[in-house]
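With one protein chain withheld, the remaining protein chains of the complex are depicted in position.
As written, the chain order gives the labels A and B, with residue 1 at the start of each chain.
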Amino acid sequence: MYTYLSKLCNVDANGKFNEVYLNEFIQSIQGMARIEEGGTDFLRIVVLKDNLYNVVEKLLKIKDVYLRTMVSSDERTINGFFKLYYIFGIDTLSKSVIVEVPLTENDLIVPTLVNLVKAVDWYEREAHDLMGIKFAGRNQYRFVLPDDWPTDVYPLRKDYAIQDLMKLYTPKVIERAKEVEAEAVTIIPIGPYHPALHEPEYFELYVRGEKIVDVRYVGFMVHRGIEKLGESMKYNQVPFLAERICGICGFVHSTSYCQAVEQALQIDVPERAQYIRSIVLELERLHSHLLWLGVAFHLLGYDTGFMHSWRIREQVMILAELLTGSRKTYGINIVGGVRRDIDEDKIRKSLEVLKNVEKEFKTFIDIAVSVPQVKARLKGTGILPKSEAHALSLVGPTVRGSGIPRDIRKDYPYAAYRYIHFDVAVQDECDNMARALVRIDEIFESIDILRQLLDKLPKGAIAVESWDPEPHRIGIGSVEAPRGEVIHMVITGIYSPYRWRVRAPTYQNLPAVPIMLREIELADAPITIASIDPCFSCTDRALIINIKTGKIEGVPLYVLSRKKLEAVR
Amino acid sequence: MVQFLKILPISAKIGTVTVMYPYDRPLVTESFRGAIEVDPDKCIGCGACTRICPPKALSFIQEGETLILRYFVGRCIFCGMCADTCPEKAIKITKEFELASDQIYELYSDVQHSLSICRKCGKKFVTRKLMNKVKNLVKELPEELLELCPNCRRIESLLRTTTTR
Partner (left out) sequence: MELTTILAIFLSISLYIFIPPILDGIERKIKANIQTRYGPSTIFQTWYDILKLMSKELIISTEVRYLILPLSISITLTLFLAIVVSFYVASTKSLLLPYYSYAALFLVTMISIHALHLLLYISSANLFSIIGTFRIISIDVANEVSFATFLVLTMVSRYVNSSASLSLFILSFIPLLIAVYVSSRRLPYDLHEAEPELASGSIIELSGPILGLYIYNHLLEKYLLTSIPVALIMLMFELNVGNQSIHLLFLHIFAAIIYMVFSIVSTILGRSRIDLAFKTLILIYSLAIIIWIGVYIFEQTL
């Protein structure tokens, strides 16, 4: 609240203090680390792994520092090292601090930072799984990859070949099949599905009667290897891949990637393109929050609310199709700008649709929130204390419902958000109702922002004429998605990104779910898990293993189902 | 207190929003991007679309003396990058989205080009149309170097520059 007020009055008291602290910090690490030039948006500090703990400890003394993401990168072909990049963000200064740790191949052990920053837990496990970097002082087990993945095969390394995996991969199911003397085995991974969720996640809820006692989460059922895939595509093909990372908020991923590359190569995107990107981003926020409201009402049993809020959302979808050419995967982002323009006629239609949506939504939400069951079940459940929210570096409406006004649009302004005025929606109660109210407030804010943007749309080109790629530069792009902060880091290569790191907001928010689920009724578990707005996507594959020859082929499920169909005919 | 009852007059006013799809109004707006159509007269077989296509729905297949540009609807993501990139503006974005079929060959559409043959080594390296277009655009190319594949052209240029001394 204080930081928010101080920003409003332009006094920036905390900012001044933080500036002082930042300079003190830079002074204090003079002997231990080297400061590299990183441009105006981030500060790059190169540190040896022995000094890592001390440097991060000193950095955390600055107020309001949070861990944005951690990237592990295989740069042996460039400079012979493995590198770890810890990206911290200082909200009040709009600056990121990248702590870089080079590691040699024979010495891949790094001290763990889990006691200092709780949020680094998942990132360390992922770096261990996919890149093979070990962290001293903590226990490690399989996180992203399945349990029977061979131990020394690390997918994200540059010298990873699929033949190694095929040689070493022995699924546990083969022993069992040999025991029962089967000739062939087909694994069709259908579960785990929890009846409350419509996507593959695995929450183990330990209940006593109706109260939940403990929660264990196992995820990554649908790891698709997008980061590795992006390394083999050209720069302008990756936005289309990025858009399909998420089915509801795809445009934020493609914008974030484009911004990362543009920052790395210092490309100046024309203003009109930035306005158009912001317009489409806000439209996406509108439709995503309306979707979430519908799903929340459905989980509470109030199906009428579900139907009405999706009916209101339909107008937004049709508007998005009119502006960009497709209802969901818009496909208008390329590095350096956008591909489709908005003319006067479309602006007029957009304003009409926004007026309708605002009017209908206002009447509807007053009715829906006053339904006695909805009110009684949302208030007081799924409490997330402010201290925990701060310690876990959470993002998005999850953290704004607990009183911390963290919003990338205000803290690290991007695209056209520098040129407009809006408020950050914050609530203090820390329960499910607070998070719902934050999203409802954001819908009204988004409509207001859209009106300002459509009003002020400047003339000009919609994309840069041409740009030249330069290898081995670092860029960070971050965008406020409807669910929180999306951050992409790109290390450029010659024709395609050398390393592309995607961090979706749900990755950062999921560690908060076990805290929210303690000591509540089983009936409130679905709505509590849904209140962080989890976003996963689904795909699955069947493996056919021939025991006799030991040959493994991966067969997509649609081929299996067509074979069966032909057999029936 | 009884505010939640107000949903009833709202529903009464709105009626039903379901669209009886095949018999009712069309579902797409004017900017909708559907499947593409390649114009066989304008296409010169340069391959720019195959290089930019993100899911590789457009690809080249060589069969004897013909180069086939194959468009596979099953992989297409309807992004329209091919239409933006084509130098001859031969690709048109239609509004077709009812593309389902139970015969997979209906999802492929081909544009065929005849290939020119290198007069020295016999390799087929470029379509005839592309070669004619380059001939018309770049007037200063010597005739002898045109009908050769890149390897033979290098050898021939080297011979010419060394033998003219």
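The rule is short, and it goes like this: a contact is a pair of C-beta atoms (placed from the backbone, for glycine too) under 8 Å apart; a residue touches a chain by one contact, two chains touch by 3 or more.
Owing to the predicted nature of the structure, the values given are computational and were not obtained by experimental measurement.
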From the list A:26, A:46, A:144 or A:522, pick the residue that touches the absent chain.
A:522
Which of these touches the unseen chain: A:308, A:339, A:406 or A:435?
A:308
Interface with the undisplayed chain - residues on chain A
195-196, 210, 297-305, 307-308, 311, 371-374, 376-377, 521-526
Where the missing chain touches chain B, by residue
4-5, 7-8, 11, 14-18
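The criterion applied here is as follows: only the chains that are shown with their structure count from here on.
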Please output the residues of chain A touching chain B within their complex, sorted ascending.
233-234, 236-237, 240-241, 304, 308, 311, 314, 318, 321-326, 329, 331, 339-340, 363-364, 366-368, 370-372
Residues on chain B engaged by chain A in the complex (per definition of touch)
1, 3-4, 6-7, 10-11, 14, 17, 28-33, 51-52, 54-55, 77-81, 84
